[in-house]
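Left out: one protein chain. Kept in place: all the others.
Showing subunit A:
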């Protein structure tokens, strides 16, 4: 889980996708692609965006939701708490290494 999270965050395009979903939740693939190309001038194919979304979804940062005939992507920031809790929250016990 932690590996997936850090891997997902390691890529600048994926961080941009997170920025955009933080601004507006519930986006179609088309909207995400539009934002990347028009706002950020990222020349990136729809297939590549789909792959980035799959990585974000595996890390639990993006959730997809079907509504009628459309599919929307929502941001889930809950996994980011792992980072805060691991280093920023004072704890009495020893930090746990989650990676195998």
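The criterion applied here is as follows: a residue touches a chain if its C-beta (ideal position, glycine included) is under 8 Å from a C-beta of that chain, and two chains touch if they have at least 3 such contacts; residues count from 1.
Throughout what follows, contacts and distances are computed from a predicted model.
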{"item": "Among \"Roadblock/LAMTOR2 domain-containing protein\", \"histidine kinase\", \"ATP-binding cassette, subfamily B\" or \"VOC domain-containing protein\", UniProt-listed name of the chain not shown", "value": "\"VOC domain-containing protein\""}
{"item": "Residues of subunit A (touch criterion as defined above) contacting the omitted chain", "value": "24, 27-31, 34-35, 38-39, 46, 69-72"}
